[in-house]
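The complex appears here without one of its protein chains, the remainder shown in place.
Showing chain A:
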Amino acid sequence: MGNIFKLAARNLFRYKRRTMLTSMLITLGVVAVLLFISISGSFKSLMIGQITDSMLGHIQIHKKGYLASVDSLPLNRNLTGKQIDKVVQVLGEENAVEAYSMRIRLGAMFSNFTETTNIRLNAVTPTDEMKTAPLLTERILEGEQDGLLKPGELLIPELIAKGMKVKVGDGIVLVANNKDGSVNGQNFMVRGILEGISGPGGRDGMVHIDDAKALLRIGAAEVSEIAIRLKDIDQLQGVYASLQQNLGGMQNQQGQPVFEVHTWEAISPFFNIAKMIDLMTFFIKIMLVAIVLVSIMNVMIMAVYERINEIGTISAIGTLPSKILGLFVVEGFLMGVLGTAVGTIISLVSIAVMNATQISFDFGRQTGLLLSPTIGANDVILVVVIVIAIAVIASLQPAWKASKMDPITALKHV
């Protein structure tokens, strides 16, 4: 076997430039794929982290039908005390749950005493909310981040701060309609300005849940949504399935389902972007396969054609067809290995360099996001195996042709 490799390597070395060019093409393809996987992957997980950790949580539970009418923030589709107890009980049994936060979501009139506008608000218990969305406090651009907020305080979205010319420390009035239609108003102090992020709820303000209950004259326990954070996002599908089974299947006396359970994927439009990225990764891999296939096959067809006479010679002196096949397949294999090895090294070095130089980028209204590309060993191994396998497959046809050559015809070839 070693002798086949020696002969194949020598033959590759015979046409240095051609071998180099083909290997470089493969190298280029490998680098493109690995860097794309790495950068898009880290962008994806960064964005998903941003979305889930600063706002959505990983999973949300609502009363059935809430999300369908979330635009109007309906108060008559809140979860009742009994339903909340049920959810709390189920969540208590899920080991994978790190924390959860009860939220009342409401719409209100926002007045700075000269102008009014509409505002959408998320009313939360600060300690629970901070555990469920640990990056939330980092979205507070101006004002104190520590402790999120206290009763009587309000976090307003950037857009309203700009549009209404409201600053931190200003007093404002919120006026809201409760479920029965009666109106109530309350004074708040602007504690901070909340950075807007893309996705649903990304431009909502925030108040303490006790204030919301007072404003809306809610006496009993009542929430619009329960956001859940998992210990590990990889457990998402498992926990989702379990919650779906325990809560999603539950029915009221009329036989209607009571709860709806959604993962962040169903709630955030970024999930579609993430899926697009996966699709692009797939197509780039296909391109790589095509590049390797065409370039190796091209070179191997040429190699066989140029060496017809030699093939005739070794065939005449008794080399078995299987060995001749092996000789050419190994040539393609070695070229694939060479290109892949160089490509992998370049990719890993580039990834290390990118991490060292701390490349930042902007996405939507978010600026200065830090890109820290990583790549998993399994991704690298997969690409390496695919490329080398394709290199072998691409050499099979020319190699097979060489092994089937009639020695007399081959020897006569000039």
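Just so we're on the same page, a contact is a pair of C-beta atoms (placed from the backbone, for glycine too) under 8 Å apart; a residue touches a chain by one contact, two chains touch by 3 or more; residues count from 1.
The rule is short, and it goes like this: contacts and distances are computed from a predicted model.
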Worksheet item: Which protein name, taken from UniProt, belongs to the chain you can't see among "Putative ABC transport system ATP-binding protein", "tRNA modification GTPase MnmE", "ABC-type quaternary amine transporter" or "Cytochrome C oxidase Cbb3"?
Response: "Putative ABC transport system ATP-binding protein"
Worksheet item: Which one touches the absent chain: A:10, A:82, A:167 or A:217?
Response: A:10
Worksheet entry | Touch criterion as defined above, residue of A:111, A:125, A:319 or A:350 at the omitted chain | A:319
Worksheet entry | Hidden partner chain, residues of chain A it touches | 3-4, 7, 10-11, 13-14, 309-310, 312-321, 323, 407-408, 411
